[in-house]
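Only a single protein chain was left out; the remaining protein chains are all shown in position.
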Amino acid sequence: MAPILEVRSAVKRFGGVAAVNRVSLALEKGRIYGLIGPNGSGKTTLFNCITGVDHVDEGLILLNGLRVDRLKPHQIFHLGVGRTFQVIRVFPELTALENLLVVTTAGYAEARGRAEELLVRVKLERLAGEFAGNLSYGQQKLVEFIRVLMTDPELILLDEPAAGVNRTLLNDLLDAVRALRDQGKTVLLVEHDMKVVMGLCETVFVLDHGEKLAEGAPGVIQADERVIEAYFGR
Amino acid sequence: MRRTLPVALGFLAVALALYPLEATGYGLRVGLQLFMWIALAQSWNLISGLTGYVSFGHVVFFGTGAYTASLLVNAGMPWPLACLSGGAAGALLALIIGWPCLRLKGPYFAIAMLGLNEVMRVIVSYAEGLTGGGNGLSLPTLDASRSIYYAMGLVAAAVTAVTYAIVTSRFGLRLMTIREDEVAAEAMGIDTLRYKIYAFMLSAIGPGIVGGLSARDQGYIEPISVFPLIMTITMIVMALFGGKGTIWGPVLGAVVLFIFQEAVWARFVYLHQLLFGAIIVAVVLLMPRGILGVLQQKYNLPRTI
Partner (left out) sequence: MSVLITPTMVGQVVISGLLAGSIYALVALGLGLIFGVMRVLNVAHGPLMMLGAYTTFGLFQRFGLNPYLSVLVSMPLLFLIGVVLQRFLVRRVVDAPELSSLLLTFGLSIALVNLAQLAFTSDLRSVEYLTGSFVVGPFAFSKPRLAACAFAVTITAGSFLFLRGTRLGKAIRAVSQSREVAQVCGIDVQRIHLLTFGLGSALAAAGGSLVAVMVAIQPEMGQVYTFKSFLVIVLGGAGNYPGALLGGLLLGLVEQLSSLFLTAQVNEAVAYVLLVLVLLIRPTGLLKGRV
């Protein structure tokens, strides 16, 4: 079965530094993947390259076999890719509801229906008319999460979904991610919280200084000496 | 409350419509110019207030519309149609300029617009064969002040109505996301370039038509009179002062500052520009959201203010 996402020898340089250096990975449909690595290892840069916010200098990125590394972010979005950001990027002067309505090109009634349904699912329906900038951190995080789900993307990229989130909310989020996987979606998440990664992901990629260090099941990765070295130094 | 507003507006509309019957020539001109400024400030708001891309050379559309309409009138076209063509010319110019320049980040777009007005003025002066160059262009004499008053009023009302329609639509929301966070907007599937171009073109139509109407009213135009920096400045001050990004803000700003302008400018020509400069500085530092913007935030008013 063809992978839903394939990154082939991607290289991204900033000045003289290669933030992403010959990274290759392949994601199979319907699984949850994790992307970990020490700070500065290139995780968010890789995300940016996959979603079109940045462009790779060398290498290819294929989505369902289609080359996407030269496309603009909005085009990649419409091919069925959704993402959240490391630092929450909701639109602060739009209401929670408007944040959701704005991303879909579906008819108003249909969009509104889906938006309200998602808001109910995360128990935010009372805050639908509240400006997103006025919401609490956790609430904004949820809005950003369901915003991704508005257009029902096939591939979902989550950048540090657990950051700054309390236990209860986190469990809800993790359940939601598992539910997405059960629906046949593919999820790739960047995370620092090892418990989350180990408990949720089926396969984990490890980046260090822009290179892929290891790849495998969580248990295997945890025991890998190179990974331990990368995190805790030599 | 809901019923009083439309009724009040209705009365106002009727009063404005009947005004020319009583007004003197000067009074008519004042009313006509007020409508013009409302249209200009409101149009600037469409691009700069909603998307956050500041247009520093917006008067270029006014001048382009003025010349287009004048040339067409001299070629025999009836002036209403010529003025509408002025609007179309403005939109076309916006498309040509916008397509390359709106790709740039906000500050760089601003730089590009700073230069554009000067370039157009120079080009118009240069193309003497067509535009009469520095000698200007005359139109056949016509006393149509009253009709132009109504026409300007219509344009002002139309631009305000269009702003209302946009702000309450998803199109408007998408424009605002560009202002809020362009990177996130792109990542969320919004083709920001296309939306910016649409907004830019829409913002150029008003000035284009109004430029044509103004030219028809004055009967004579020359490069410096229709591409003056002070016009861009005034537009910006009016929209900023009243509240950019709001619907009635530019109207409020236009009315207040126009009255102020009539009271002060008549006496102190130089002070006028200086005061506008000071007002811009004051507004940016003290109430960058303008009067209505501040009220909106303080009293949690809806966006349709």
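Letters A and B mark the chains in the order given here, with residues in each chain numbered from 1 onward.
Following the convention adopted for this analysis, a residue touches a chain if its C-beta (ideal position, glycine included) is under 8 Å from a C-beta of that chain, and two chains touch if they have at least 3 such contacts.
Predicted model, so just to flag it, every value in this text is computed and none were measured.
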Chain not shown, its touching partners among those shown: B
Absent-chain contact - pick from B:V119, B:V183 or B:I259: B:V119
Candidates B:A8, B:L104, B:I259 or B:L301 - the one touching the absent chain: B:L104
Touch list for chain B against the chain that is not drawn: 52, 54, 56, 100-101, 103-108, 110-112, 114-116, 118-119, 122-123, 125-126, 233, 236, 240, 270-271, 273-274, 276-281, 284-285, 288
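FYI, only the chains that are shown with their structure count from here on.
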Centre distance in Å when chain A and chain B are each reduced to the mean of their C-alpha atoms: 43
Interfacial residue positions of chain A with respect to chain B in the complex: 51-53, 72-74, 77-78, 83, 85, 89-94, 98, 101-105, 108, 147, 151
Residues of chain B touching chain A in the complex: 170, 173-174, 176-177, 180-181, 183-192
